[in-house]
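Omission of a single protein chain aside, the complex is shown with its protein chains in their original locations.
Coming up: subunit A.
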């Protein structure tokens, strides 16, 4: 079987490695560790099944991937199932939430928690389900986010958060049923559940409530329509 280039030079350790030739299965059990510089894997157990191109990573599963850009991706989960052919995988909570961390040193860190994550390695997308929490930090600021589900498309810099959605940072708090971000347009669209934005910074305090709100993150322009109401007042 061809060894994927990114794994070359790597070292794999485990307390036991069972090869079942007829089943085309390999089972690594106990302190499973892999490191090839670009990729790291830790787990209690790994089952590779070549018949259906799947790899099951079970128990204290940790995956690390360093991209050529210097960005790193880390995945912590109780259980990960990955298809080596279509590069799709799912991570699920058994006891601990799934934790995914994207990081670009000195630029940003995106820390995501959820009960279930479906990952498309080719499209670089993630579908998050149940109890989604995100923390996005940059050297200058941070945002905390909560939702019932989320879809993140890193390649196109898009994201959609749905359900009981809330976003907080030091200046704003936002409540809505759906929040979408289109990176290519620098636009945030806020809708459903009669969204409410509360603002408080050194200059002003205020609130805006409307059925539909669109914010341009570059120009800071805000467009609201449908039952628009709100107030603004100087902070001092």
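Remarks
Everything that follows uses one rule, which is that a contact is a pair of C-beta atoms (placed from the backbone, for glycine too) under 8 Å apart; a residue touches a chain by one contact, two chains touch by 3 or more; residues count from 1.
Convention: contacts and distances are computed from a predicted model.
For the omitted chain of this complex, the UniProt record lists the protein as "LPS export ABC transporter periplasmic protein LptC", which is one of "Aldehyde dehydrogenase iron-sulfur subunit", "Cytochrome b", "LPS export ABC transporter periplasmic protein LptC" or "Phosphate-binding protein". Interface note for the absent chain: among A:12, A:81 or A:198, the touching residue is A:12.
In the full complex, the hidden chain is touched by subunit A at residues 1, 3, 5, 7-22, 36.
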